[in-house]
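Please find one structure pasted underneath; my questions will follow.
All protein chains but one are shown at their positions in the complex.
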Amino acid sequence: MGHPELAEKFIANNERMHWHDKALWFVREKRDLAAHGLNEWESLREVAKQIKTHTIDKLDFYLEEFEKNAKEKGLHVHWAKDAKEHNEIVLKLLLNRGSKKLVKSKSMLTEECHLNPYLEENGIEVIDTDLGERIVQLRNEAPSHIVLPAIHLKKEEVGKTFEKFLKTEKDNCDPTYLTRAARVHLREKFLNADASLTGVNFGIAETGGVVVCTNEGNADLGSSLPKLHIASMGIEKIIPRLKDLSIFTRLLARSATGQPITSYTSHFHAPVEGGELHIIIVDNGRSDIIANDDFKQSLHCIRCGACINTCPVYRRSGGHSYGYTIPGPIGSTLGASKDLRTNKTLPFACTLCASCSNVCPSKINIHNQLYKHRQSVVSAGLLGAKKHTILKVATWVMKHPALLDFGGKMARKIVPKLPRSILYSKVNVWGKKRELPKFPKNSFKELYKQREEKK
Amino acid sequence: MSSRETILNNIKKNVPSSTIDLPETNIPHTIYENKDEKFTTSLASVGGNAVWLKDESIDEFVAKNYKDFEVIVSTCKDYTCSTKEANKPNTPHPLENVDLAVITAEFAVAENGAVWVKNPDNRHRALYFLATQLLIIIPKENIVDTMHEAYERIEFDKSGYGTFISGPSKTADIEQSLVIGAHGPTDACVLFV
Partner (left out) sequence: MRIGLFIPCFMNELYPEASMATLKVLENLGLHVEYPTNQTCCGQPMANTGCAHEAGELAKRFLKIFKDYDYVVAPSGSCVAMVRENYAQFLEGEDGFEHLKTHTYELVEFLHDVIKPTNMNASFPHKVGIHNSCHGHRELGMASMSERNLPAFSKIEKILGLVDNIEFVTLKRNDECCGFGGTFCVSEDAMSAAMGIDRINDHLSAGAEVMTGIDMSCLMHMQGIIDRDKLPIKTLHIAQILAGES
């Protein structure tokens, strides 16, 4: 099923659709307050864009610099060309240390690599420790948002899930109560874990360290208790200098939730005492995107989710309607770059309203990318023969004005006389929820010509 | 070919020669007339609170404000009433029951209520997250406007771990309802001395 069908299902529950839309709009409004509260907001975005553009253009250099500096600090660096290799490296690191219990903090990269099922098949207990991620993990669902993984769920649903798995009180769905229950449940998991895995928000080439941002403190708690810390990082997370963080830390949380900064912005340049810190640098299709000028800016993404919150389509269709790891505008372009055939409806799940590009803290031209991906869909023959033929015929007519005039004239004569049953038959998709415009007697051109003749 | 080479070669093949230099990061930015006041409101907005110590010692402050706290550990030399030694255990796990951690931070950031915590003498970074409550001690002159000034004060030549802490841990993952106290501390007080 493509996006239109999945979106239609979500929309069918009008109350829930509006509840979802309002929740996301609320986040967007908080972001606006934060963004409008800083005079230098637009300059920060511009500088962020310049840093990212520069870095992606010299990514090979900065990756090597990162590796060199990380190794000098005693960190271990691994390279994974794809998801499979990434997962194998993680498993090997765990097995080498005899680790069986892994606590994970949020990492969209490991979602992209489908790490959890792979590790579970190999006998590892994997616990997602971000509250939202834990909720969806218990429900055996995918996150529906990159920052707010359980935004599609109502507190009653979370309550039911916790009732079943954490033995919380029946029908108690108070968010504070449920969060406390999760705290107790996960504290035990943290203390008993023998390995941790985190994502990476930024990898600093200059210092060879990684930065992880969370509000819950789960990445820090997880990585500071067991001896083994694995950090999975996409190649595009590299920034050249430590001070570049002054730009990105000012943009990230404000764009994400409207907070001035995340509760924790942690810089890892060493393992815990007697421990090991392993950084896995993952490509998984990213280096191919660099080749394409139309889409390379998608690698500037800092995963704040602002484009998702602002997207009028996402707000009304939910994250699961996209069927790709990262939903919403940025996910639609990344998904189309990764696998056009599977994600062919995503570039069209968009009205090209351009709110995403203007909300983006690193000024990614997201809507232009979705526009361009549509051309890739057509070139690959994935548009659908019927749609393509209609547009080809329409173009042919548009090249013959006399024919268009004649067709228009006939339509204005015939359509008003047609009975509703025919006019609003199944073929008329427009007419499912909308009336057709009232057909006038004359076209503008006819009126214009009459007027010119009278002159 | 190793994956490392495969990835780097693929990037090298694709990347055009760069035309954009790295920009200056210290752009013209907001300066706060009253940094203390801004820090206080920023920290309050993220669920924390700031206090300026007056005519009393840290010991007295803790005794007064954290009355029934059983397990108190400290990484701050000026606090002398710890009930447990933070660096004593060989793993951080025994710190699990800490009620209050009195810790030091290098400086505070007015724009976002964050403080920079990087203490090479503290053995277990887990302390900052295991403790139920945090009391963070900072010299009162160490307060900067924004992250631009903050990153000028940071380096990683010696100690390997540092974190900006902005208020207590929190989450809004259930229906966007803000709950203070997720996995880490449920309360964070910044004490300027």
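As written, the chain order gives the labels A and B, with residue 1 at the start of each chain.
Heads up, the rule we're going with is that a contact is a pair of C-beta atoms (placed from the backbone, for glycine too) under 8 Å apart; a residue touches a chain by one contact, two chains touch by 3 or more.
The model shown is predicted, which means the values in this text are computed figures rather than measured ones.
> Could you list, sorted by label, every displayed chain in contact with the chain left out?
Within the full complex, the chain left out of view touches A.
> Can you work out which residue in A:Lys399, A:Lys417 or A:Lys455 touches the chain that's missing from view?
Selected residue, touching the omitted chain: A:Lys399.
> Which of these touches the unseen chain: A:Leu38, A:Val103, A:Ala181 or A:Ile364?
Of all options in A:Leu38, A:Val103, A:Ala181 or A:Ile364, contact with the hidden chain holds for A:Leu38.
> Which listed residue, A:Gln259, A:Asn284 or A:Ser317, touches the chain dropped from view?
A:Ser317
> For chain A, which residues touch the unseen chain?
3-4, 7-8, 11-12, 17-18, 21, 25, 32, 35-36, 38-39, 41-42, 310, 312-313, 316-317, 347-355, 357-359, 371, 373-379, 383, 387-388, 391-392, 394-395, 397-399, 401, 404, 408, 411-412, 429-430, 432-437, 439-440, 442-449
In this text, only the chains that are shown with their structure count from here on.
> As a quick test, compute the distance in whole Å between the mean CA positions of chain A and chain B.
About 28 Å separates the centre of chain A from that of chain B.
> What residues of chain B sit close enough to touch chain A in their complex?
So the residues of chain B in touch with chain A come to 2-4, 6-8, 10-30, 42, 45-46, 91-93, 96, 109, 111-114, 123-126, 128-130, 146-148, 150-152, 154-156, 159-177, 179, 181-185.
> Under the stated contact criterion, what part of chain A meets chain B in this complex?
Those in contact with chain B are residues 23, 26-27, 38-40, 43-44, 47, 50-51, 53-54, 56-60, 63-64, 73, 79-81, 85, 129-132, 135, 148-151, 153-155, 158, 175-176, 178-180, 183, 186-187, 190-191, 207, 209, 215-218, 220-221, 224-225, 235, 240-247, 249-250, 257, 259-273, 281, 283, 287-288, 290-291.
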